[in-house]
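With one protein chain removed, the remaining protein chains of the complex are shown where they sit.
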């Protein structure tokens, strides 16, 4: 009888051990043995969509590619791509193709999750050099940028008139921005909505001649006189009620507050066009370059690339898919659909021609600062964002010092 | 006399005030689900939608993954409830009645497992599902929930409280363990089984953290997971409160119905909690 009990116990234990030992979930051999198969593929594509417009445009383009290539291509918009991709990569079930934000790129590349397919890709030289730089890790170009966008100033023309302002009031410097905002506030309109993250407020740093990190991205340069000046300026706007964070306006992001007509101005990127057309078609606005700071004009640029998973089974087809998505023609059609700028040099001219209203975004691309691009920086940058969320009552210098301290540890310098 | 009257009046005043506090949020939820977004933003407190619109509800069914989530939730809840009731009653019975060596150790282990807080299992569960190749699949979503320590415990406590005599009679008549369990024990355990069914139903219908670490494909989302993503996906989606409230409302209705029907069992569960220790 004891034997039976032992047998049962052993069986239960063995069951769990065998299951644990022979699990098929993890690909223990890493990326070296992934099967390369030619022919029709079943591609899974995960995108971080800026809205319904983008989702639909990418889905349509993918469907078109699928029908012409005989493969299947399923596009899934992720609600939170960092988290979903993180779980998928750890679960060895990553999508074949996915958006990679320049700010997160180094994290993925440094752990070997990305296939450096762009190295030898045909026509890779047509992409804008500074964007290519954003997706280079240890001298290897991993993926090609899907598009780019820059920050600019959006002005609600109806509210502008209501506040008794004219084109002459459009701010081109920090002083004018403050003066104009005061006039708007006097009319009981909230002047400016600005996102409470480094990706918006950082533009002011550039205008003041500073930035979070050194140009080579290897050193933290938070606590400088320029940056303190910039943050103190932004803090002043917040304190006087001349600028507000989106949450204070009951909005998920600044563009929503702008679209609802709650603010006269906002600072967002190209994506705001598509979002406004889709959600708030009646809003009338114009786009201007960001006001210049003490050290001249400055803005931020953003870009994402089409990453291919190192563990994808269909790398060949995935590369073909990316090529189709990044052709000059396709990029222009994406631009039309959701307002981003092409990442290819050979598409720039046509884009400018087709979108005269976007002069401000295009101009910004000339002097824009790219995102912080180093691995292990995400939690540091998230911490910086939480400092910026509390900027209104916080101490700008303390926020910057804290960033420096944390960034130094992460950058290993 | 006057004292009784005032105390009675005061008592009702307190009760009604708190009934409002506890129920009005649901009124707000229902009302705002049928408002336009502008109206919801302007008059969040008003219980009457003006104008009344079911546009949000329609959008929930047409413009979100809601139908998929609903289907998955129903599937998960049904399978998990059946599993928990079956496995819980079997294990509870064995631990209470059957004589076998190792029983005490098993019960001690069960008590230990009950003390494991679910939130610290987030990363561990993800690891094990990955290792077993069950991550991002229906089996990963369902199987880990099929048995819960509390369910086994509730059933064991129940069987402990029932006299053995009836079963003994059946056993003397020559029925085996399985037949006794099926035809004598289970029918007798009806109240406890109902309690366990309700616990399992609400537990699995409302389950959120597990879905967070067991699946990432939107076609496998359950209602709480879908709802959470609807709320946190900020860019482009905007606030759209009527839609979110409507979806939350639809997710609450099944539990509300079960609650109204089986109220007394719910109350008993909570009271039974005081015996746990």
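Note that the chains take the letters A and B in the order they are written out, and that residue 1 is the start of every chain.
By definition in this document, contacts are C-beta pairs under 8 Å (C-beta built on N, C-alpha and C of every residue); 3 or more make two chains touch, one makes a residue touch a chain.
We adopt the following convention: contacts and distances are computed from a predicted model.
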The hidden chain: which UniProt name fits, "Sugar ABC transporter permease", "acetate--CoA ligase", "Fatty acid hydroxylase superfamily protein" or "NADH-quinone oxidoreductase subunit NuoI"? "Sugar ABC transporter permease"
One chain isn't shown here. Among A:119, A:366 or A:379, which residue touches it? A:379
Touch as defined at the start, partner being the missing chain; which of B:57, B:76 or B:91 qualifies? B:91
So which bits of chain B touch the chain we can't see? 4, 7-8, 11-12, 14-15, 18-19, 21-23, 25-26, 28-29, 32, 40-42, 44-45, 83, 86-88, 90-91, 93-95, 98-103, 106, 110, 113, 115-128, 131-132, 143-144, 146-149, 152, 168, 171-172, 176-178, 181, 202, 205-206, 208-209, 212-213, 223-224, 227-228, 231-232, 239, 241, 244-245, 247-249, 251-252, 255-256, 259, 263, 266-267, 270-271, 273-274, 277
Extract the touching residues of chain A with respect to the undisplayed chain. 1, 4-5, 8, 12, 15-16, 19-20, 23, 26-28, 30, 82-83, 86-87, 89-90, 92, 107, 111-113, 196, 245, 247-250, 378-380, 383, 386-387, 389-390, 393, 406, 409-410
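Rule of thumb we're sticking to: only the chains that are shown with their structure count from here on.
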Applying the document's contact rule, which stretches of chain B touch chain A when the two form their complex? 41, 100-102, 126, 128-136, 213, 216-218, 229-230, 232-239
Any idea which chain A residues touch chain B in the complex? 2, 5, 9, 19-20, 23-26, 49-52, 54, 76, 79-80, 84, 87-88, 90-93, 250-253, 256, 259, 275, 278-279
